[in-house]
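A short worksheet on the structure shown next.
Only one protein chain is missing; all other protein chains are in place.
Chain nomenclature is as follows: A and B, assigned in order of appearance, with residue numbering initiated at 1 for each chain independently.
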Amino acid sequence: MDEGFLKEQQVMESDLNSETSHKSSVDFLMDWFRRRSIFVLAYGTGCGAIEMPPTFTSRYDAERLGIRGAATPRQADVIIVSGYCSYKTLRRIIRTYEQMANPKYILALGSCTVNGGMYWDSYNTIKRLEDYLPVDMYVNGCMPRPESILEGFMALQKEIGDGKISSWQKYEDNYAFYRKNQEAVLGQTVAPAYDADWYLYDGGL
Amino acid sequence: MIILDLALMLITAYFVGFIYYGLYRNITARFQRRIGPTIFQSFYDSIKFFGKKEAISHGWMFYLGPIIMATGAIMTLFFIPFFYQSESFSGLSGYGNLFLVLYLMLLGPLGNAMGVGVGGNPFGVMGVTRGLTRLFALELPFYIAVVAIMSISQSADIATIAGSQTTINAFAHPLLFIAALFSFVAMMGQSPFDVVGAPVEVYSGPASEFSGKFLSLLMSQSAIFSFAKLVLMVNLFLGGADGFFELLWKTFVLFLFVIAFGAIYGRFKTPQSVDFLIKVPTVIAIVGLIFATAWGN
Partner (left out) sequence: MFATIKNRFATTDIEVKREDLYKVVVQRDAIFELIFMLREQYDYQTLNAITCCDWIEEEHFAITYILTTSDRKQSFMVQTMIGREDAQIDSLTHTFEQAEIMERDLHEMYGIDFPGNQNLVELSLENWVHTPPLRREFDTLEFVNNNLSFREGRDGNMDVKKEMKRLRALKKAQKAAAKKAKEEASEVSDGN
């Protein structure tokens, strides 16, 4: 038989005996609740951030699906990397992602997070986000419209409900790999200085 | 038997509180011409946060904050009788009167202030500062109104106050009711007095450093505390309730008013809200007090 067909068959069969079948009832219940309540960090990292306000306000109303904004990383479940991501932004995204509580998910928007997009030859922009952070769902387009973002969210919800996503676990298990890639572009000091300098010094607020 | 009574009160307040919060989000969405979430959405959020894992620690004082707050909320609930002439659902109200309830309502915010202060998050501290400033302002008209009601009823017992109203106090003493209502909107954290948790300015205020189980606890206590405050207002001004149906529709009418009020107003700054609360409602309350003592009874 043809090799591609065999591989496809394998993929389909592996789906059947995935972890869903031997999930405890508590896990099942928790996944059900997680799926229905998604807090999105209010942090726009690129030009795609402009598509997020319409997604969350009256016109497209993501709240009817249980998706709503969260102001601080401590309370957020999802961080949206919306578009191109320069080194300087990547530092902040890594810091923010590491501050979020498990389980956490990353939704990546636009061509830029997939393969650099129109910034493919920029010296200051990373090309593949998944080298540095574990991405759960890509929404393609430049930029994706709110409809696409909602569809991405719904796909994410489905995966969460099935208990398939464990990217935060992947990040912890393969931390050496991610750290190596991060250090390759950001140098030894991956995260920005962690203090309230801007608040306490230099004139303050 | 009292243990069973308390447990039933807590369970009722928990579920009704969460359904009211779901309704709040849904009705606000309808005001904004959205479909809005289901009425169980806040409950889902709370359970989800309970299932999150925390990896940080700020020391035990930080985690004591939400616990003190929840203690304050639950104790407040226990000392407020749901019905004015019923043995059940009266909780501990035989052991403490309105003064104790007013004191217990302050316990939560103060405990939370200590916890947030330890966390070291500048936005949390900022939110707490604003919260306490607002608290001192809103207490003034509320306490004047409550003292007037106590003097009218010649009693500090909540069940007695609720049962002794031939015409309900909201109609008999409208000025006191209006003054207390302004304070009540501020107590519920609604616009225009919602500067404490303003998400765009101070990143959800006092709660900005909490996550996981403690945020879930904060949400639960907020639901319970809201219901306790609603029941207190119904007892003091709307003639109390004789059964669950009456209690639910009276609290819901009050809650709907608060939602509608919050949905159409913008946000005051902290000094503005303090200014407003110690000027307008306080003056109304004092005039109401004079009327009540001069021509009352």
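For this structure, a couple of remarks:
Definition applied: a residue touches a chain if its C-beta (ideal position, glycine included) is under 8 Å from a C-beta of that chain, and two chains touch if they have at least 3 such contacts.
All figures in this text were calculated on a predicted structure; none of them were measured in a lab.
One chain is not depicted; across the entire complex it touches A. Residue A:Arg91 is the one among A:Arg36, A:Arg74, A:Arg91 or A:Lys104 that touches the chain not shown.
One chain of the complex is left out; on chain A, the residues touching it are 87-88, 91, 114-116, 120-124, 126-128, 131, 184-187, 189, 192.
Definition applied: only the chains that are shown with their structure count from here on.
Of all the residues in chain A, the ones that touch chain B in their complex are 30, 33-34, 36-37, 39, 42, 57-58, 61, 63-64, 66, 68-72, 74-75, 77, 99, 101-103, 196, 199.
Those residues of chain B whose C-beta lies close enough to touch chain A in the complex are 25, 29, 32-38, 41, 44-45, 47-49, 51-56, 122-123, 199-200, 203-204, 207-212, 215.
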